[in-house]
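Working notes, structure below.
Incomplete set of chains, arranged as in the complex.
Each chain gets a letter, A and B, in the order it is written, and its residues are counted from 1.
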Amino acid sequence: MSKVTNTKIVEDIVVIATEGYLNKDLGEEIQNIAQKYIDDGSSIFLINLKDSKIVNSIGASILIELIEQLQDIDGQLVFCDLAPIIEKTFKIMGLTKYCKVYPTEDEAVKELA
Amino acid sequence: MNKAPTVELKLPIIKDMELIATQTSEVVSKHMSLTDDQSGEISMALIEACINAFEHSETKNEVYIHFIISDNELTIKVIDKGKGFDASKIKIPEIENKINTNERKRGWGLMLIKELMDSVDFESDHTGTTLTMVKKKDSNE
């Protein structure tokens, strides 16, 4: 039902795009993919949630683990294209204290590159 | 007095079935002319409430969701016949306490529900839990 639709590297940033409900399964899929890139030396990750309109707190919690991991290697996790309710949810949880949120992928890449 | 129009849903405990609840709430929200923001907040709160009923109540039975429509507010009840819990004993999560500590990363559901809805109430004992949450039409929360 939901999945990672695309992963690419743009100017050293790993961009992961998703589709559908960001639940436990999709959270774990993101985490697994990120793990491989971390093992290969990447440290900046951009998650594009344009096609994910809904999240649950279990999926979001898995991202906290990713933030933690990236802190250990001086890396960074950022988001773009958040539906208003997802941005609000991340704000309430405090995720946005640790992760910048950009309106679009282009703007995120421009700032981070 | 007329009975308030009510949509009732009975969901089996199957992965992702909470999406039926959110799809229903979206139609109800449109019918009530709630804003897109309000509709999103209701959906998010419902997801968390359903997941809790599915996961923590340990019920083997279905979960019931009632949408009670009135002019000024939408009242939603999420009912399970599970083991119950004491909501007053649940501590408020803080991300600072979770990052780089051994604290479990989860535990956000109840806090999200309270932040996203205008009022939230639990009735719970060993026969199950009824979560009642209200979204007022004229509120920004």
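In the analysis below, contacts are C-beta pairs under 8 Å (C-beta built on N, C-alpha and C of every residue); 3 or more make two chains touch, one makes a residue touch a chain.
Here the structure is a predicted model, which is why all the values come from computation and not from measurement.
Student: List, for each labelled chain kind, its number of copies in the complete complex.
Tutor: Here the full set of protein chains amounts to A x2, B x2.
Basically, only the chains that are shown with their structure count from here on.
Student: Can you give the whole-Å distance between the Cα centres of subunit A and subunit B?
Tutor: Taking the mean C-alpha position of each chain, the two centres sit 26 Å apart.
Student: In the complex of these two chains, what residues of subunit A are touching subunit B?
Tutor: Contact set of subunit A toward subunit B: 1, 21, 23, 54-58, 60-62, 64-65, 67-68, 71, 83-85, 88-89, 92-95, 97-98.
Student: Touching subunit A in the complex: which residues of subunit B?
Tutor: 16, 18-19, 22, 36-37, 40-41, 43-44, 47-48, 51, 93-96, 98-100, 105-106, 108-109, 111-112, 115-116
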